[in-house]
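Only one protein chain is missing from this complex, and each of the others stays in its spot.
Let's turn to chain A:
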């Protein structure tokens, strides 16, 4: 959002009037490091899937979609930091035409990454759900063509929504639409995964497994959902507070931690490959093959 860039600029330029809740400013190096790490990791995931024919299955396409949206998010942060640095050094006019256009494009990239991430996670959960509960028909329900079509529809919708949200940004319906996507998707994913987990529990109980296996399932599920919640909820709350109570001192104190919230989203882009992509043994094998083959 434009105010994001403006906020950063103002911190660098002027002193705060109300220093009771000073804005927490993180050094740019941290943002750069995390963003570059995010881009590299997700690029590795993409390359591993593209280069290996045996990984070209719908499940990996959905994981690639998640990797692309995480990469876009990290790219957004890198571009934004570059723009801010250029602006602070005086190479760019504060209100020039190029400035505002670049701002718009970068904002829409950010929203595209957010929406893409949300929908990719939902689609991954739905794919796993179909795998478990409709396993016999899985290969006829989830074909490669349908997966590609679903992803194309999702990304087209995200692009259009991103552009629309940027054009109509800061209007109340836009903000409400944007922030309601997060809890809706959370509830959807929660229901799917809990249902899958219940099946795992009842299945394991039938075969009298150790409870350790069930505990691992609970831990995995908590990690999947917990990372998503911890990384996204602070930013969503920030957007809500910014729209509805910008003058409230409590809200202002929460909004002073904006950069920390933004960094959490970047961390989500870094953590996601580890909990989605690299949990798959095939992808790890492909990754190792890529690394070792590139050495020889």
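One rule holds for everything that comes next: contacts are C-beta pairs under 8 Å (C-beta built on N, C-alpha and C of every residue); 3 or more make two chains touch, one makes a residue touch a chain; residues count from 1.
Just so it is clear, contacts and distances are computed from a predicted model.
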{"item": "Chain not present in the shown complex, as UniProt names it (candidates \"Ribonuclease P/MRP protein subunit POP5\", \"Annexin D4-like\", \"Glycine cleavage system H protein\" or \"Melanocortin 2 receptor accessory protein 2\")", "value": "\"Melanocortin 2 receptor accessory protein 2\""}
{"item": "Residue among A:92, A:163 or A:253 that touches the chain left out of view", "value": "A:253"}
{"item": "Absent-chain interface as seen on chain A, which is shown", "value": "1-3, 6-7, 9-10, 14, 16-18, 20-21, 54, 57, 59-60, 94-95, 97, 100-101, 104, 127-128, 131-133, 135-136, 138-140, 143, 169-170, 172, 190, 193-211, 213-222, 224-226, 229-230, 233-234, 237, 241-243, 246-254, 257, 279-282, 284-285"}
